[in-house]
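Structure in structure tokens, see below.
Here we show just some of the chains, and they stay where they sit in the whole.
Order as written gives the chain letters A and B; numbering starts at 1 within each chain.
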Amino acid sequence: MKLDLLTTLRQQNPVVFNIANFVTVQDVANGLNAVGASPIMSAEVAEADQMIAIAGAVCLNLGTLTTTQVNQMQIVGRLANERQLPIVFDPVAVGAVPYRLQVAQDLLATIQMTVIRGNAGEIAALAGVDWQAKGIDAGNGSGDVVAIAKACAQKYHCVIVLSGPTDVITDGTQVAKVHNGTELFQLHVGSGDLLSSIVAAFTAVQSDAPFDAAQTACLVLAGTGELVAKQFTAPRPGTFAADLIDKLHLVTVSELTEVADYED
Amino acid sequence: MKLDLLTTLRQQNPVVFNIANFVTVQDVANGLNAVGASPIMSAEVAEADQMIAIAGAVCLNLGTLTTTQVNQMQIVGRLANERQLPIVFDPVAVGAVPYRLQVAQDLLATIQMTVIRGNAGEIAALAGVDWQAKGIDAGNGSGDVVAIAKACAQKYHCVIVLSGPTDVITDGTQVAKVHNGTELFQLHVGSGDLLSSIVAAFTAVQSDAPFDAAQTACLVLAGTGELVAKQFTAPRPGTFAADLIDKLHLVTVSELTEVADYED
């Protein structure tokens, strides 16, 4: 686990270009900014190449897709592939909405993603494994999440982050797990979107090792959330959202090292 | 007043499909999540039928309408009517902007709404009664808000929630009032949008009695806001927004019963 990547991230302040979920976009922008990256969002395909030119990584989020936005993702994804820029893909709700699964598969057929970050229901759907998803939530499927994540990684030749109470990170062969976290992530809408964009930020500073970048991103967010939650005497999702932004800015590598609970 | 519906809501965790106001969408999603529902937003008409298939209720919000979005609302509304799914309609700013009043009337001509939730200026405009609205605010009209709400309910054969310092809920015959609340709701943009989506969440678990569902929703939000505001020594709209999300998650039926101030 390369926690020192957090220091590198803060030194390099990489630009992360997000094609975003409009529900959670402000929180994601603030979270990226707080952790040490520089967020930029764009909805206009005409500036795609210029956005790519200044970006260190791209995050494509299906959360509030439209056909116009999916077209933009196709073009941005192709440009990012040409320039070998890391791409993180967040297939929001593909486990519950067949239309979205089709859109995701179409994108995956033409774009080489660097990392796919989803919950168990979403990753299972992409891997072609049965699971009970519910709306934007993971649902309560049973199954071996490690096997599902590995199958998905092998199918799409990329790193998978299957996030949940334990995050599973795999490139299809190697597997890492991050056990940190807090139930408050589930109570705050957009925790998954934020994780995807933070993974993108770490791939920007470690583009030759996305498996390492993804693990570190998971530990940084999950560990920071855990540190925040420890201060709480009751589950307060609104206060958690603000405190998480605070702590993403303030957290140190040594604080994270102390709390870190992972297998790699 | 069926406050036990809050327990039902938290047990059933209904999916509320929102065609949303992009200004307030994150707050609405977090509020729905906190109270015990599962929010999903969509901007793409091609997934309308699949969203309807997983939803327990629909909320249509005119806050940042476009012709594309209004077309989506027409299709979603028709599908929801076919499946007898409850629909809550939020006619943002129809009291101040004639174009929006026309859009609202066109939607109401083809879709049977279950509940319409608006402020006095908006409900008066739909009812065809004079009132002085101002932008997105209710304005300072004078008039009998109960009579206006009843006229609107009779005109559109649905339940009306005319929200304000006192919320008036009517199906055109029966009238309930919720006196709880706090002036902080006016200081926080999106309080009305959140109420509309919470009304939708309650109609999802009490679809055969939308008058009851709407009353309970009003009391849950107004009562929760009042409980939060009681802790404040000064009006702090930013802190209120976060604390309201916290308390929507934490509030109990017995706390609400104790503070409840209503007529039904």
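Here is the rule we go by: a residue touches a chain if its C-beta (ideal position, glycine included) is under 8 Å from a C-beta of that chain, and two chains touch if they have at least 3 such contacts.
None of the values given here were measured: they were computed from a predicted structure.
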For this file the homomeric complex, of which 2 subunits appear, totals 3
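Keep in mind that, in the parts below, only the chains that are shown with their structure count from here on.
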For the pair subunit A and subunit B, the C-alpha centroid-to-centroid distance in angstrom is 32
Footprint of subunit B on subunit A - complex, ascending: 22-27, 63-67, 93, 96-100, 134-137, 187-190, 234-239, 241-242
Subunit B residues touching subunit A in their complex are 15, 20, 22, 25-26, 29-30, 33-34, 38-44, 46-47, 50-51, 54, 241-246, 249-250
